[in-house]
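Yeah, one chain of the complex is gone here, protein chain that is, but the others are all in their spots.
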Amino acid sequence: MRAPPSPTASDPGNGDGLMHPVEITFDALLLFSMVVLAWQGVHARNMFRAVVSFIMFGLLTAVAWVRLEAPDIALAEASLGAGLTGALLLATLGRLAPERRGARRPKVVKLSTLPWLTMGLAGTTVLLAVTLTLPAPGLGEAVLAAMPAAGVDSPVTAVLLNFRAWDTLLEIGVMLLAVIALWSLGQDVLASKPRLPAPALPALVRLLFPLFVLSTFYLLWRGGHGPGGAFPAGALLAAGLVLALLAGAQVPERMRGAPLRWALGAGLFAFLVVAVGLMWAVGTFFAYPPQHASILIAIIEIAAGLSIGVMLTALFLGGEPTDIKGGGK
Amino acid sequence: MSLPPGTLFLLASALLFAIGAHGLVTCRHLLRKVLALNVATTGVFLLLVTLGRSGTAVDPVPHAMVLTGIVVALSTTAVALGLIVRLERRRP
Amino acid sequence: MRQFIAFEPCIDMTRLADNTGIRRFIAGLPALGARVAVLAAIWWVLTGGGASAWVWGVPAVMVAASLRPGLGSGGVWRLSLMGLLRFLPVFVWYNLRGAMEVAVLAMHPRRRPDPVLIGYPLRLPPGPARVFMANLINLVPGTLSTRLTVRGIEIHVLTASASVTRILTILERRVADLFALQLAPSAGLGSQR
Amino acid sequence: MSLPSTAMLVVILVTLPLAAATLLFASGRQPRTLTLAAALLLTFAALALGFNVHLEGVSVHRIGGWAAPLGIHWQVTPSGTVMLLVTALVGLAGAVYGAGYFLHRPGPEGRMARVFMPLWLFAWGGLNALFVAADLFNLYVALEVMTLASVALVALSARRMALQAAMRYLLAGLFGSMIYLLGVALLYGQYGVLDFDALAAMLDVEDAGSRAGAVALTVGLLAKAAIFPLHFWLPGAHGRAEPPVSALLSGLVVAAAFYLLLRLWFGPLAGMLTFGAGTLLGVLGAGALLWGGVLALLQRRLKMLVAYSTVSQFGFAMLVFPLAISGNREPVLAGGTLLLANHALAKAALFLAAGTLVRASGSERIGQLVGFSGRARWAWLAVILASAALIGLPPTLGFSAKWLLLQTAVSQGAWWWLGIMLAGTLLTFAYLGRLLELALLDPAPGPSPPPVLTPALLVPALLLALLACASGVWAFDFELDGETFVRLEPGS
Amino acid sequence: MSMLAGIVLIVLGLLFFLSGTVGLLRFPDVFTRLHALSKADTLALGLVCAGLALHEDDGALQLKLLLIWLLVIVSGATCASLIARAALAHGIRPWQR
Partner (left out) sequence: MTVFYLAGALFLLANVVVALARVLRGPTAADRMLSGELMGTTAVAVLLLLYGATGIEALLDVALVFAILAAMAVVTFVRRTWPEDPAADDEGESR
């Protein structure tokens, strides 16, 4: 119906306070519930309640990103926040001893919280006062000017995989490092053999799994010219794999060991090969020749997306899936 | 309305930061600390994007920074949760 | 039981060597074709078509069609078009009615639910149709499936009344139509627990 | 034969560790020759880079060919090069030591040997990326790489104490990163740039937002560098970790965070280093110096003593900030960098030697350490040399560094800070002397079949300690001919 | 015309959402609340999707809305059963008048 989003008609508060009262109310309510949920997520007396509040906080955060005109972040928050973070927290909760799960805090207000509260309030006020005065010039125009040579049409993807690709490389490194760190702590920690689920669950996963795969590719494709890209795509893939694991599937034996580790390392490796290869071919680290930029970025994006999917699944598993006899089956 | 643009979001980000930082210091349970840290980090992310929005053209650099930050936060959270689980099992 | 996550290609080249393999492969072709067609349609819905979209779309559909989550096959989905046409209106009507009933119950100042657990003996043969039925029960008036057992489904009924079993019987028949299945002979009506 | 270009060397230094770590992890094997070859190659690259920088001075490299505010820069500065070099030396020593230390140990130790090298290389890559970074956000990501690798290394033994220490370290580290990111957000909101030079050019020192940003950056890094009130995580993490890990952490990781403080306050934020800011940082340093020193005196376990000494030594290093308030900053920066380099070499040597001694004695208690006998003698020698460097006896590197700072203090008439420096040196002397006295004058017999101490457990520590002692002379030249070092740290 | 019909559908959807929420708050136990969730909310989302689809003239986008609805229906129906089953297995007995 409306081809391009018109920047003025419905745009919340960009510029000179043209916000409609409904929008302001919406934002206020949204942010209010976010703050309440954040407080609950930290301080709820029951641990489970805290975790559920935090998951909901993530949901609302995604809506907040939408309101801030950051659909890229909203996608990532939706796929990571609503999918994996929640699953990770709930699974962790299940691995804690039952009496620690409920862990009620004493109701008495400790005196020591008062100074902290005062300091927090003071800090908040200062932060707010400071941030309100910031002019925020930004690099928007510089990015726009460089877009023709970027190799992709989406500015965020251009920043992530071209202008600041070195950051992204290191960040993939952080993720791989997290996997190695978890694996270095010892084996897969799934406590007991989980019972086979109700038949409805495998049926659901069988139905959804191809859709997960398809939408992974969809988001990778989208990343070239709109919100999308390797992170949300990888997160969706991981969500599909995690769902399959939860429905009773096992990491296949022929995938364990070397193939799995190569899949985990593939994203970082592809990044490094391209970056250093360009140093060798062009003479500058990470300098895509403009005519090849889009294909190189696409290669990195695919490798990173698939690798991120596997890495996130590994993060969910929380340990190396080697213990075949003891673990599941 | 006379509110400067993004005021509400700035207020919320400051509050989230405060809640998170406070929780990180006062909570005993490690899981709560991790949640508090995530809340505070979300506050910082909100701040970054809100600030990146008030320029003339929408600035994609903060968006990219926040995307990177989200992934980093998730990775570190996963490690923290892994540590918590292992600590639980070695509880005396 | 071998349960593997993902990466079980449908077309197993090693099996093509012997005769039965070829026969089985040919027998599986229509199912694979249907799968590919559905996924391609979904890809079109997602992307809105276009040349660049299909450059990604063809491999994407192929991969999505050939990867399985490693949870066993779960049985064949053989749907009948006529059955679908007969099923849809019933489903839409019941879904609407179910939502209305819940809404009225929730909004009405004095009415309260009067729930009860009943067992409903399923006449559908085991397989995807049963699971489909069990999920469907959650969407129609006043019923919520809780457990699927060999004997049937345990159902939580929001307001006990005779109409529930009638609805379920109709629904079961439509599901059987949808899956082109024959119902087992009646095993009697649902018994109160 | 001409040396490879600086750009090529930087690329090798930052990507080779990551590539090697990925390969080691993916292949699942630990060919020791390969890991050592990677470590050696990195060391050579760092040496060549040092040579290049000596000839060419500061150089700037655009990543991806994108110009300043949009793209990311690498900046090869003299101080950064010193850190890269020290990292390479300590990294190599640690790799050799680690290969020897984790070798032939059954059970969980086999697992430790398997993951030690990838993690070590990741930390190494993160450190190298930090030392050449000139971009606020790039620093954040590199810091995360470094922190996460260090946390995993602390938890390596997977014992409860180690896990606890790792968890505490992780939380402190993440807290630091978060505050740091807040500072980045505030500065970006003010100026819309992340690049150091662009920021230095635009910085308005009177502006409240910029000040808040600077404070946030500093607090974040203070938490990562374990400076006084935020030091609580350090002794546990360093004291409980495996010895090669402690060496890396204490010598390099903490130093990297501190180096970033130097880099920021002598680079983009230089204009803000006023009397108030400098004094405040100095007071924190003095607190750390005394607190860490006194606690080190009270420790009864060897590695905890060394760990507390780290807190104290970084307090000493903090004193560069008040000294840089007025007057010529170059010698102060040079002194600070040399102090870090000295600490890295000496402290790493100390931890490696401590690990050897603990293994030789079968006990961590200072009173039960084996004496100056057998092969343990070499470890003790390393301890003595490293102690000399830490205390700052001439002609060690520590002496050159402290001498530079003392000179500045005298020339500025900063008697107050001078007194604190002397007190700190005395404290260092006291706790290290107590260690030597207890162990050498009243040695325990040690376990009856003495454990085998392979050269891998002895040589790295000894070499590092020797280097810390011997490079003092060279550093004096390096420094006193002036220009080399001073040839423009950018932004100062 | 389709504009008006769309608005009506969306408003109806919103009302069903409201009833689902009220049911969630008023109903006595987890099973009855699941009824409210699985029926009222899925239909409500369907109505909203249908309303938006009427305002839309791109076929692919209309079908995307349908896809979203179908996904929510499938997940919603399965999850309701899963929660009910888990609740029974944990010894939560259904509330009875």
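The chains carry the letters A, B, C, D and E, assigned in the order they are written, with residues numbered from 1 in each.
In the analysis below, a residue touches a chain if its C-beta (ideal position, glycine included) is under 8 Å from a C-beta of that chain, and two chains touch if they have at least 3 such contacts.
Model, not experiment: these values are computed from the prediction.
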Checklist entry - Which residue among A:L170, A:L185 or A:L208 touches the omitted chain? => result A:L208
Next on the checklist: Give me the subunit E residues in contact with the hidden chain, please.
Outcome noted: 7, 10-11, 13-14, 17-18, 20-21, 24-25, 30, 33-34, 37, 41-42, 44-45, 48-49, 52, 55, 61, 64-65, 67-69, 71-72, 75-76, 78-80, 82-83, 85-87, 89-92
Checklist entry - Residue-wise, where is subunit A in contact with the chain that is not depicted? => result 1-6, 9-11, 20, 22-23, 25-26, 29-30, 32-33, 36-37, 40, 44, 46, 48-49, 52-53, 55-56, 59-60, 62-63, 66-67, 69, 71-72, 74-75, 78-79, 82-83, 86-87, 90-91, 93-95, 194-199, 201-202, 204, 208, 211-212, 215, 219, 222, 226-228, 232, 236, 239, 242-243, 246-247
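Just so it is clear, only the chains that are shown with their structure count from here on.
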Item to check | Chains touching both subunit B and subunit C, listed by label | outcome: A
Item to check | Both-way neighbours, i.e. chains that touch subunit E and touch subunit C | outcome: A
Next on the checklist: Give me the two chains with the most inter-chain contact pairs.
Outcome noted: A-B
Checklist entry - Cα centroid separation between subunit A and subunit D, in whole Å? => result 32
Item to check | subunit A-subunit E separation of Cα centroids, rounded to whole Å | outcome: 27
Next on the checklist: Quick check on subunit E: which residues sit in contact with 2+ other chains?
Outcome noted: 58, 74, 78, 81, 85
Checklist outcome for this item: Shared-interface residues of subunit A (touching two or more other chains) are 127, 131, 134-139, 143, 164, 167, 171, 174, 177-178, 181, 185-186, 198, 200, 203, 211
Next on the checklist: Quick check on the complex: what are the subunit A residues that touch subunit B?
Outcome noted: 13-15, 17, 19, 21, 24, 27-28, 31, 34-35, 38-39, 41-43, 47, 50-51, 54, 57, 61, 64-65, 67-70, 72-73, 76-77, 80-81, 84-85, 88-89, 92-93, 95-97, 100, 103, 105, 110, 112-113, 116-117, 120-121, 123-125, 127-128, 131-132, 134-141, 143-144, 155-156, 158-160, 164, 167-168, 171, 174-175, 177-178, 181-182, 185-186, 189, 231, 308, 312, 315-316, 318-319
Next on the checklist: Looking at the complex, which residues from subunit B come into contact with subunit A?
Outcome noted: 1-23, 25-29, 31-32, 35-36, 38-39, 42, 45-47, 49-68, 70-72, 74-79, 81-86, 88-89, 91
Checklist entry - Touching subunit A in the complex: which residues of subunit E? => result 55-58, 71, 74-75, 78, 81-82, 85
